[in-house]
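Shown next, in C-alpha cells, is the structure this report addresses.
One protein chain omitted, others in place.
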C-alpha cells in the first residue's frame, strides 16, 4: 500500500486546519474519548435538538489520522438525525475494520471515505475509529 | 558406570541391616539432618566424652545410599577424636564431590570408600553426604 | 497401538541416544517432550517475527501483536472460553494460581471465611491458599479421600458451606492420576456462593477441557506440560471476575494512565500482563495446540488408556510393588501411576531405572500433604503421554524386576 493512499490530501487538510476544532457554546452533550496507549484524547461536543444533531465540534490532541477523522465526522453528522449519525458511525467503523467494502453502501460516508485505507494499517485502526466510537457513546442516551 | 559400582554389597548390607540404627541412651549430643526434596530425615546421636566419640547411632528414614552412608559413618567414627571425626567427614564429602580422588589419601575412609562412585551420580550426592554434613554440624560445638 | 510410533518421530529428544540408548520417558507429569513442529514455531518466531507487541506502530510489532493475540484467541477456543479476553498469559500454572490468590483471594476472603481445597493438591494450589487464609484470618479446610483415592463425597458435601468463599481443586491429581468430577464441585461451590478455582495442569494436555461447561471461575495450566515451551502458562478467568479484580504485577502495558502518585489500569486481559510477555512462548503454545487438536483428544485418551491397561496388570503381578490410586472402580484413572518397591526407597528405584534408560520421578511430587495422608514419605511416579509405547512399559517393568536384587533383597 502506498503511503498517500492513507495520508491523502483530504486527510492532510482536515488535520492541519480542522474546521470544527473548537468549543461549542451551546452544546447539549459532550463525551470524552481516549486511546491511552497513543496518548490520543478528544472531547466531542454536540448540540442535539429535537432528535437532530444541529452542531458538532471537538477539542483535544491526537495524530493526523484521529484529528482528521474527528473533523470529517463533525462535518458529516451536522444536520443529521441522531439515528442517522449513529448509523454512519457504525458504518465507518465497519469500513475501517475491513468488514464493509461495498462502494455503494459506503458512498454516504462522503469525505470519510478518504480514510478507508487505514483498514490496511492495523496499528492505526484505533486512531481512525476513536471519534466515531465516542460519537456513538455520546448519542446512546439521546433520542 | 555400572549400577553395582554404586549399589555394592557393602551398601546393600548396611542399608538392609544397619548396625547403628537405634537410639543412644547415653547420648551427649544429637543433630537432625534433612533433604526436604527427597524426604530424607535422620537424627544422629553421639556420645562424646573427653574429646572422643565414644559411641554413635542414628534414627530416621532415607534411601539406601543415605542409610548405608550413615551407618558406615557411625561405625567409622566410633572411638575417634572429635577432630579426626570432622576431618573424616570433610574427606568423605570431598570424595563424593569428586574433589579428592587420591587412593592413599582416601584409604582411611575404610568401608565408606564403597560409596565413592556416588560421585558419578549427581542426583544422589546429597543422599550420600547428608549424614556427614550433619556430623560436622553436630561436632562444631564439641571440643 | 501403532499410533505412538507415528508421533514418536516428531520428538527429536526421544529419538536421541542418551547414555547409549533411547530414553523411555515416563515423567510426563513433570513436563512433556516437545515436537519438532513446536520447536520450529519458536525458531520461526525469533527468526522472522520478533518484536515487542502492542508497543510499536511498525510492521514487525504488528506481526508480533497478531501472533500474541492470535495465541490468546486460539487458547480461548482450545479450552472453550467464551471470550479471548478471559485468557491471561502467565509464566506457569503456579503464577496463574498465585494471581488468583493475590488479586481475588486477598480482596474477597475475610476473617472467619473458609477456603476449601483437597488433600491431593499440588503445592502450587495449596501454599498460595495457606497465605490467603493466614493473611485474612480465614480457615483452610481439606477434602480428604475415599479409600480408593477419590475425593470424599461426604467431605465435598459437608466442608463446602455458607462460609466458603473459595474452593480450589485439581481436575486430575498429579500423584494418584484420578480425575475429579470438578463440574459437580463447581456446582456445589456456586450453590453456597463460593467461587471455584480449577487446577488444570494435569488435565488439559490429556483430555478435552470445556471451561464454559465446567462453569469454573478460574482455570490454570502450564504450557510445558502440553508440548509447549517452558515460560508460558495460562489463567482462564470469567470476565466479570477479572474485570472487578485488582491487578497483580504492576508495570508496563497493564496501565491506562500513570500520574506521579496514581495509576489507572488497562482493560482485561492487559491489566494482568505487566511487562514484556513471552510471545515466543505463545507462538510455541499455538503450535502445540495445533498438534494436539490434529490428533484429537479421543485418540490421545485411547493411547493413554491402552498404556494404562497394559501396565497395570503387569504391575499387579509383581508382589513387591505397591500401587497408590489404582483401585478406583470408577472410570476416572488417567495415565499416572504412583508406586513403591517394597523395602526400597523411591530414589534408589529411580536411580536403578535410570540406569536402564527409564525416566520416572521419585519424591513427594510437590504434594507433601497427600504423601503424609497416604502415610508415605515418598513415592515413584510413572506418567504417560501420547508418544509412549508398550515397549516403554516393558522396559520399565523389566527394570523394576531388578530393583530389589540390586539392593540385595530376594525377589
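So that you can tell them apart, the chains are marked A, B and C in the order they are listed, and the count of residues begins at 1 in each.
By definition in this document, a contact is a pair of C-beta atoms (placed from the backbone, for glycine too) under 8 Å apart; a residue touches a chain by one contact, two chains touch by 3 or more.
Every value quoted in this text rests on a predicted model; they were computed, and no experiment measured them.
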- Message: I'm checking contacts with the chain that's been left out. Which of C:226, C:270, C:289 or C:353 qualifies?
- Response: C:353
- In the whole complex, of C:7, C:25 or C:384, the residue touching the missing chain would be C:25
- Query: Please identify, in ascending order, the residues of subunit B that touch the omitted chain?
  - Reply: 36-37, 122-124
- Message: If the hidden chain were put back, which residues of subunit A would touch it?
- Response: 3-4, 6-7, 9, 12-13, 15-16, 37-39, 61-65, 67, 121, 123-124, 127
- Item | Contacts of subunit C with the absent chain, listed as residue ranges | 12-13, 16, 18-19, 23, 25, 27, 30-31, 33-34, 36, 38-39, 42-43, 46-52, 55-61, 91-95, 97-98, 101, 119, 122-128, 130-131, 133, 140, 142, 222, 224, 229-233, 249-255, 257-263, 274-281, 347, 350-351, 353-354, 358-363, 366, 368-369, 372
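Just so it is clear, only the chains that are shown with their structure count from here on.
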- Counting C-beta pairs in contact, which comes out ahead: A-C or B-C? B-C
- Query: Counting in whole Å, what is the centre-to-centre distance of subunit A and subunit B, each centre being its mean C-alpha position?
  - Reply: 80
- Item | Centre-to-centre distance between subunit C and subunit A (centres being mean Cα positions), rounded to whole Å | 47
- Set of subunit C residues in contact with two or more other chains: none
- Query: For subunit A, which residues are shared contacts with two or more other chains?
  - Reply: none
